[in-house]
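For this view, one protein chain was removed and the others were kept in their places.
What follows is chain A.
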Amino acid sequence: MALIDVRHITKTYNSTAVPVHALRDVNVHFEKKEFTAIVGPSGSGKTTLLNILGGLDAPTSGEVLIGGQNITGMKESALVEFRLRHIGFVFQAYNLIPVLTAIENVEFIMLLQGVGKKERHERARTLLADVGLADRLDSRPSQLSGGQQQRVAVARALASRPRFVLADEPTANLDSESTTSLLDMMEEMNAKYEMTFIFSTHDARVIERAHRVITLEDGRFQEDKQ
């Protein structure tokens, strides 16, 4: 059974006079431990697909099964809970809560899950050490570089022990060195925790490092290269 199974997903936005077909009958599946990039020009539907995979948006038709569980048509409260327990997110920028420290940001997810204080503190420390920020636990986001903030975001995404992590253009705001460093770390997490990473990107540096590249254009599935 695939980790994520996307079946005949279509997404149409009808809020404007001319309907926008963001996704047209997309079928794809993802396995455990994948390190996959979804690429395509602007407007190709990458972010829409990622949002649907993450339960942040509902498809117009089709279904998404995660671990065999159909998340399409789930009630919102159930979806929120599902995201909390099974999906990690890394966004393009400003991922973190500015008034919390690095360790508090990572702990926050576990707090939402109801994890005990001692356990979440220990786990947060370990994860931040894994992403190379053992010495920046008490730093606030404003005291961290862009790359460091993204590392904390990855640690937070992993804190909830998700089935997979969705990263929407995580390197868009980073310089080359930070990008390389971030990707190194994510590959390491991919190997260490057998964590599936699915990126939406048009950063060539990310595409180079991906183990699998899925290309979308005009909402349609174009290519799937291993």
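Keep in mind that, in the parts below, a contact is a pair of C-beta atoms (placed from the backbone, for glycine too) under 8 Å apart; a residue touches a chain by one contact, two chains touch by 3 or more; residues count from 1.
Basically, contacts and distances are computed from a predicted model.
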Complex member absent from the view - protein name from UniProt, among "Phosphatidate cytidylyltransferase", "ABC transporter permease", "Monovalent cation/H+ antiporter complex subunit F" or "1-acyl-sn-glycerol-3-phosphate acyltransferase": "ABC transporter permease"
Among A:Leu23, A:Ile109 or A:Met186, the residue in touch with the chain that has been omitted: A:Ile109
Touching residue (missing chain; options A:Arg123, A:Arg136 or A:Arg156): A:Arg156
Options A:Ala2, A:Leu56 or A:Met74, residue touching the unrepresented chain: A:Leu56
Selected from A:Val99, A:Ala134 or A:Ala191 as touching the chain missing from the view: A:Val99
Missing-chain contacts mapped onto chain A: 47, 51, 54, 56-57, 76-77, 80-81, 83-85, 88-89, 91, 93-95, 97-100, 104, 107-109, 111-113, 156-157, 160, 168
